[in-house]
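Starting off with a structure, shown below.
Note that one protein chain of the assembly has been removed; the remaining protein chains are unaltered in position.
Here is chain A:
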Amino acid sequence: MATLFQGVGAVTPFSASSSLDSNKLLLPSRKSLSISDSRGSIFVYRSDALNLKAATRKQDLLIPNAVATKGETSTSAKSGHELLLFEALREGLEEEMERDPRVCVMGEDVGHYGGSYKVTKGLAEKYGDLRVLDTPIAENSFTGMGIGAAMTGLRPIVEGMNMGFLLLAFNQISNNCGMLHYTSGGQFTIPIVIRGPGGVGRQLGAEHSQRLESYFQSIPGIQMVACSTPYNAKGLMKAAIRSENPVILFEHVLLYNLKERIPDEEYVLSLEEAEMVRPGEHVTILTYSRMRYHVMQAAKTLVNKGYDPEVIDIRSLKPFDLYTIGCSVKKTHRVLIVEECMRTGGIGASLTAAITENFHDYLDAPIVCLSSQDVPTPYAGTLEEWTVVQPAQIVSAVEQLCQ
């Protein structure tokens, strides 16, 4: 089957960005993270724009292996190609569409508009209006249509313009997507991929800042993955398309402009495996999506303070990769979960339960879970910042955990 490049070149944007620091660094303004500005310019997402200058200065003082580079890999500056996360998604999508004519895309504005985050840009011109289908605004029905198409032989990718819109498709995702393989006694497979951007953005308001992974996680029969870097975005997109199971791929609005160098060779990642971002000894920090960057930012501070955190991007939100997580817990005996999900019933809550159930004997301290506040995301920038976990909170949580 597909080759797994799990351990190779887990290059994080931070290592990529360190080569950019000497060049221009732009403060991410409100506009800069929108789609329209993405062409040609280099944007590096910083979670905390205010600390930007401090962070750049700190770069020089940092211990070089604050971030994992897995040694010198083939994906050094010489080989591979650089692109932004949304381009990586598009590349993965295009490769799969090229490979299998049954792969098709449907969603709002995916065709002529190129996707509201430009993930499908250019595909309609190349593959036609039926293969990259612009749908009317009817999430429940076009998701159901994707499911029906999947059952009858196609491999559709349904894009929710914003993950929150997929709440309207909950009926189809829960009842049909997850269940029909089972209720049909295994007769029909549903190789559908449902993807879209979610998460808290920059003052997008409550309804556009939702994290649906917690709502979908109970649905039996589906898999959920969250991408966080261009490398894993492309790999997970390809894996999701090739999978015979229905997969929900969670992207994040603020991560689309991350830049990274990815291999030229074809690679497909595993949908069930977690990613070791930074090996360490003192504490296991489990995270996914955007919070990975907050964690890595906190990791820099922690390393300076003498801690050695092990950071794992769990990537697979359902099912959890209990092996990678378990190995880590057995090594460090302390767990911190950092997520953007709501506190109540979120991924962190499930993960806490799973770890407690399986690795209770290996824990030296209760699991700490940092989640977003159980608050509809406010519009005001300051309030919004306080609903989401910030690096400073992560640092103090680790300090407390490691006492």
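To be clear about the criterion, contacts are C-beta pairs under 8 Å (C-beta built on N, C-alpha and C of every residue); 3 or more make two chains touch, one makes a residue touch a chain; residues count from 1.
Basically, contacts and distances are computed from a predicted model.
Enquirer: Since a chain is absent, check the UniProt entry for it and pick the matching name: "Pyruvate dehydrogenase E1 component subunit alpha", "Auxin-responsive protein", "Protein BCCIP homolog" or "histidine kinase".
Expert: For the chain not displayed, UniProt's protein name is "Pyruvate dehydrogenase E1 component subunit alpha".
Enquirer: One chain isn't shown here. Among A:135, A:217, A:297 or A:352, which residue touches it?
Expert: A:135
Enquirer: May I ask which residue of A:187, A:344 or A:403 touches the chain that does not appear here?
Expert: Looking across A:187, A:344 or A:403, the contact with the absent chain belongs to A:187.
Enquirer: Just one of A:150, A:249 or A:347 touches the chain that is missing; which is it?
Expert: For the chain that is not drawn, the touching residue is A:150.
Enquirer: Return the single residue from A:321, A:339 or A:384 that touches the missing chain.
Expert: A:321
Enquirer: Which residues does chain A use to touch the chain missing from this display?
Expert: 101-102, 104, 128, 130-131, 135-136, 138, 140-154, 171-172, 175-176, 180-191, 220-221, 223, 243-245, 271-273, 316, 318-324, 326, 358-359
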